[in-house]
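With one protein chain withheld, the remaining protein chains of the complex are depicted in position.
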Amino acid sequence: MPINFTIDGKQVQGEKGETVLPVALRNNIDVPYFCYHPGLSLSGNCRMCLVRVTPAAPPPPKPGPDGKLPPAPPPPRSMLAISCMTQIADGMTVDTKTPDVLRAREGVMEFELINHPLDCPTCDQAGECFLQDHSYQHGRSHGRFYEERQMKHTKSLGPTISIWGSRCIVCSRCVRFTDEITGTGELCIVNRSDHSVVDVFPGKPLDNALSMCAEDVCPVGALISEDFKFKARVWFMKEQKTLCAGCSVGCNVVAEQVNEEIARLKPRENLAVNDWWMCDAGRLSYKQHALPGRLVEARVDGKAVTRAEAVLAAWQRLSAAGGAVAGLVSLWNTNEEMFLFRRLMKLLSAVAPMGTLEKSHGERKQFKGGFVIEGDRNPNRAGARAILGDVALEVGATAVRKAFEAGTVNALLVVSGAPELAISPEIEAMLARVKTLVVLDVLESSSAAKYAKVRLPATMHWEQDGTFVNVDGRVQRVRPVIQPPGDAAPALELLQEIVNRHPPGGSGVLSGDGVFRQLGAEIEAFRELTYREVGDLGVPARTAAQAVKA
Amino acid sequence: MSLPAYEPVLLKYANQRGMHTLEAYLAHGGYAAAKKALGMKPSEVIQAVKDSGLRGRGGAGFPTGMKWGFVPSPEKVPGPRYLCVNADESEPGTFKDRYIMEGDPHQLLEGIIITCFAIGSNTAYVYIRGEFALGAKIMEKAIEEAYRHGAFGANVLGSGFKLECTLHRGAGAYICGEETGLLTSLEGGRGYPRIKPPFPAVVGLFGQPTIVNNVETLANVPHIIERGAAWFKAIGPSDDPGPKLYCISGHVKKPGYFEGPMGVTIRSLIHDYAGGMIDERPLKAIIAGGSSCPWIAPDKIDTPLGFESLKKVKTMFGSAGTIILNDSVCVVDAMWNILRFYAHESCGQCTPCREGCGWLAKIFERIEKGGGREDDIATILEICDNMRGKTICVLADAAAWPVQSILDLKNYPDAAVFRPEVEAHIREKRCPLGKHKAVHAEMVKQKGKISPRLVV
Partner (left out) sequence: MSFTFTPERRAKLDALILRYPKKQAALLPALRMAEEQAGCVDFDAMEHVAEILDVSPAKVLGVFTFYTHYRRPGTGKHLVQVCATLPCALRGAEAVFDKFAAELGIGQDETTKDGMFTLKKVECLASCGSAVCVQVNDDYHENLTAETVPDLIRKLKESR
């Protein structure tokens, strides 16, 4: 049963058990707040979200058994209350803009700022700081604090995070994060009154696999990420919504870049995937894009050539094998690329063995708040299962090797977008010996790239469009954050260009969405899906999640 | 003037040496009331306390029987109920519970038994402030004796009622006297007060229905059961009745604690109980019920001390800690002292309280040291306004009330008496009474740090 009430005269709806603040935010009614975080318990202590609340009027009195009307109950008393903790109720009235509410807000803002240092010019939070935002809208125009400011410690809290204590507004979000989400409890508030500040126990630093989320939950610039410190002013950065590919969870992220360099990743809320969190390893995975030894030019037999020349050579050599071909694709490639890979293989031979390459497994970790880092450190195993099938996924690579060893294969196509793959010595030996090796890859150091006869520089997921299917069978988008380096191009394009060489000649190169629609026409898991439908938050694959996950 | 005829109830034995033992307590008929209560229905006990008109002695003056009645039925909320005895006594000017615990602890323990029986609680915790090492020792001993006597344990006084009682020492934090701060502290946390509602009677200690009562409140309970609600109601004003412990401190000849009926006038307290003003110097201000109460002017001296009567003169009876200030007191200096207390004791959760208390203290210090500014009073009143009614507990209000009472002419008529002195400080840029040297300008020069700042 939805609950109906009004905020600022607007009729709104919420679920039983909800409080006013989230309902207001959902309805685009701006209520400023600091300590509230949808992923953490309520603490109600910043007092910023005060609003005026008037309970519903009691029902008019019914006549008693004697037929007389009892005295009317007194009208409900309206009062200031914090919206983050006020339970919604039918018929209640909430006002967020009455003069007393505005005055109270202005008061809280002033209190927050009296002991706050004038750090904005050097603070990494500047530009995305709740204090800055709110003081611009709700603050007084001039200060009247003539006293000495209370100073608090500035120190390292652990390998990833430092605290600028004087900026801390004691909202306790970070403490609740380590208590409730990671369950590691490294953070606490020490001291009392205006000496209160966040700290760690000596010798027990903030050091857990999600530690950098503490910086995200801090609404001000008190917790600062060592990785991002002094790196960039946030307003110079361009952002893009994409995914982390560090494991099969596929945490939704916002990636930000300055001058074609990714500066940081931040988790993006997705309640079906990562809530508000991501792991530190995933967060730092953006550094992959700038790994040394990126492939930037096309080569044929070791000689630099144009992309078109390399594409032509790829087609000619693969088709020259007369069907004795096989292919390997990495679990870091997108669904679109896997689909094109499959199409190309089928063109070359109806029975071409196909297999997959992957990164080795890590440890699966589950945290107190439910967050999981999957042991499968590949972003698209479920996509491979849907597109290439169980056989290719489970025993494909071995089948390819056996066919090669049996002499039925002498041309091999390898497609990879992964920074590092676990290549067995047997596969390595095959790569070294196979007559024709056409490779689309990203790093010089990769075994495939090393032995390639035809080598095309491809992209990582930071540089391209596409979709992955995560461990729960959710189809999600990756988007290009930066330009590919040098002549590198997404396998999405390269594979189409190669396929187009097949007589009667191709009809141009489709975008990711175009290929995705073809995929949707052919493969049940993606039936009739489009990028629009997948959107920012992804959708479950059409086939039951179980089938995709297997 | 003479003292009203009154036979002490609460302090009858507490003030005699050696009456803190179980033996002594039993010798004058102790634990009879508990036995009597255990033979009644819990609802009858609650009714008796309701009828008596007993109001909480911890500060808010909330009717005790009514509070007990808020505990939901076991059908509605299953699981244990708790009684927490508030022995944190830390409102400046208050020092009464201590003497009950040190002098006649079994009186309190008997109150605990009756209360627990009434509210259906099998577990009581006595939260005693950390500084009371002696009180804790005596209480510890008394609880042990009571266990041995069978007044606590699996079969309280043979009634079949089960009750465990544990003494829990605090460790130095005023805020743990606030009932919900007490609960968080008892659970082993930082003494952060909790947002109400839900009230402790419904969701309290360990999430279960809990009654928090002051020591003196509970000490009254055995007497109500023993002598009846009517007897109790006949003591003092009928709308605010009962025996009462008064604390008087400051500039009187014989400061201390006294027992009398509710409704003793301030004049009587000063002159009849406390021997009058030191050196017969004139009275300057009255803080009627502990440092958080709004100040009242000397002309209110004939006001009876009680929850209702003091409300009429725009102050409170609070915890009955009456502080008397004579004409040697500098209003600004005294208020700075009070604000230092709240700034030190704010738990630091709520922004307005955490920052506001310290800010107010700093402004009063600056004014006292000759750095007053013309806009200070307006700023102070706005700060008070921004603190009051906007926080989790009322500590922020408690810090703002006394300040408003000396400056806010609109809401506190007596401010007219005190405000001119603050204005003089600001005008003359010094303390006219010479309590502190006007060192502010010098300090600014030396530190070079203090400067108005713009909000970002």
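Going in written order, the chains are labelled A and B, and every chain counts its residues from 1.
As a working rule, contacts are C-beta pairs under 8 Å (C-beta built on N, C-alpha and C of every residue); 3 or more make two chains touch, one makes a residue touch a chain.
Given the structure is predicted, the values throughout are model-derived calculations rather than measurements.
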| item | value |
| --- | --- |
| Left-out chain, listing which of the shown chains it touches | A, B |
| Options B:W68, B:Y174 or B:F307, residue touching the unrepresented chain | B:Y174 |
| Touching residue (missing chain; options B:E89, B:E145 or B:D240) | B:E89 |
| Touch criterion as defined above, residue of B:D51, B:E164, B:E226 or B:D272 at the omitted chain | B:E164 |
| Residues in chain B touching the chain absent from view | 80, 89-95, 97-98, 129-134, 164, 166, 168-174, 185-191, 206, 247-251, 255-257, 287, 291, 321, 323, 325, 329, 334, 337-338, 340-341, 344-345, 347 |
| Where the missing chain touches chain A, by residue | 175, 178, 184-192, 199-204 |
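Here is the rule we use: only the chains that are shown with their structure count from here on.
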| item | value |
| --- | --- |
| Whole-Å separation of chain centres (CA-atom averages), chain A against chain B | 53 |
| Parts of chain B lying in touch with chain A, wherever the complex brings them together | 173, 190, 192, 195, 343-352, 354-359, 362-363, 366, 371, 373, 375, 379, 382-383, 385-387, 389-392, 447, 449-456 |
| Of all residues in chain A, those that touch chain B in their complex | 43-48, 50, 80, 82, 85, 103-104, 106-115, 118, 120, 131-132, 135, 139-148, 150, 169-170, 172, 189, 191-196 |
